[in-house]
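Left out: one protein chain. Kept in place: all the others.
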Amino acid sequence: MIRVQKEDFDAGQEIRGISAKNVEVGGVASFIGLVRGANEESQITAMTLEHYPGMTEKILFGLESEARTRWQLEDVLIIHRYGELTPGEQIVLVITASAHREDALQSCQFLIDRLKTGAPFWKKEDTPAGSHWVESKAEDDTASERWLK
Amino acid sequence: MIRVQKEDFDAGQEIRGISAKNVEVGGVASFIGLVRGANEESQITAMTLEHYPGMTEKILFGLESEARTRWQLEDVLIIHRYGELTPGEQIVLVITASAHREDALQSCQFLIDRLKTGAPFWKKEDTPAGSHWVESKAEDDTASERWLK
Amino acid sequence: MRILYFGWVRTNIGLGTEEISLPPHVENVEDLIEFLRDQGDGYRAAFENIKAIRVAVDQEMADMATPLNGSKEVALFPPMTGG
Partner (left out) sequence: MRILYFGWVRTNIGLGTEEISLPPHVENVEDLIEFLRDQGDGYRAAFENIKAIRVAVDQEMADMATPLNGSKEVALFPPMTGG
């Protein structure tokens, strides 16, 4: 399942919902991305996430489908927020559940790597010196490309 | 931090505690292992985890230390239960938090791979046909060995 | 045709979406960007470095050579920074 929303989410409740649903689940992997209070250069006072409504949902749905094809998964949840967030706030949640831990762990890493470079979100950081658009990182491209079949 | 306990745990609360503690945390990875209702051969009615008190704590502490040496981590939590559990119950929780997602995801996978073959726990499964000790799996050894430096 | 801008492409141009009637010589994405570049200073700044521009045609990732005949929606934006 995918959700694109402005509102915060309760990761614990989502994980509980997924692991309680199905007694075939042997492993639940999850990842939460959060707004940091500083990057390598500067303090961060706020982060704004812009996205492309319509295409975002399509891309996330496609990523879920690809994960379900490549790994044996009992459940997948991707929640991605947009709008203005402050340090410490949650940005993204990925949960994958499988009978086997390896499938859960690998697919969770796959999804978060792909979200970084392949989902139509753009981050703007506010710092004491002004605001700027976050540049994509070469290491994120590398992490995403290792999943190319 | 490590905890070896008979009691269940609240994964959501533990994750929340770790991500809320520190504004330097940009990513929180977690893994929950659960008792499945069946394996490849048979239905499972219960699972008993035996462990080696004293050594278990030493090993888990050593794994946490190794993870903190190999990756840049803001926080680590390992909870491993023992005693008799029923299908759907939680066995183990690993949470890793870092400024960078890759450190959180890699160290989480490292810890769960190492726990499988390197922590002194032994699982016994009850099935309708009787109970038996779970055999270690070659694929778990392979998964654990890939982390050898 | 509906054109959408995101990230610094949007802030350079100063708007997020516009309807444009394309002249007949605009056949693919590259032609479109060449055409837009002449629409003002903001456009010129946004499309100064065409290598930094990513494009989606009708919400599917595309490239500079993608033809536009029959397309309803083109989005132009910097590399994505999700997750």
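Lettered A, B and C in written order, each chain numbered from 1.
Note that in this section a contact is a pair of C-beta atoms (placed from the backbone, for glycine too) under 8 Å apart; a residue touches a chain by one contact, two chains touch by 3 or more.
Owing to the predicted nature of the structure, the values given are computational and were not obtained by experimental measurement.
Colleague: Among the chains in view, which touch the chain not shown?
Modeller: So, taking every chain into account, the missing one touches B.
Colleague: With the full complex in mind, choose from B:G12, B:G37 or B:P120 the residue touching the hidden chain.
Modeller: B:P120
Colleague: When the complex is taken as a whole, what residues of chain B touch the one chain not shown?
Modeller: With respect to the unshown chain, the touching residues of chain B are 33, 50-52, 54-55, 58, 80, 91-92, 112-113, 115-124, 133-136.
Quick note on the criterion: only the chains that are shown with their structure count from here on.
Colleague: Please identify the chain lying most centrally, where each chain is represented by the average of its Cα atoms.
Modeller: Ranked by how close its C-alpha centre lies to the overall one, first comes A.
Colleague: Most remote chain relative to chain C, going by C-alpha centroids?
Modeller: When every chain centre is compared against chain C, the largest gap points to B.
Colleague: Just how far, in Å, is the C-alpha centre of chain B from the one of chain A?
Modeller: For chain A versus chain B, the centre distance works out to 23 Å.
Colleague: Which residues of chain A are in contact with two or more other chains?
Modeller: 33, 112, 116
Colleague: For chain C, give me the residues that contact two or more of the other chains.
Modeller: 83
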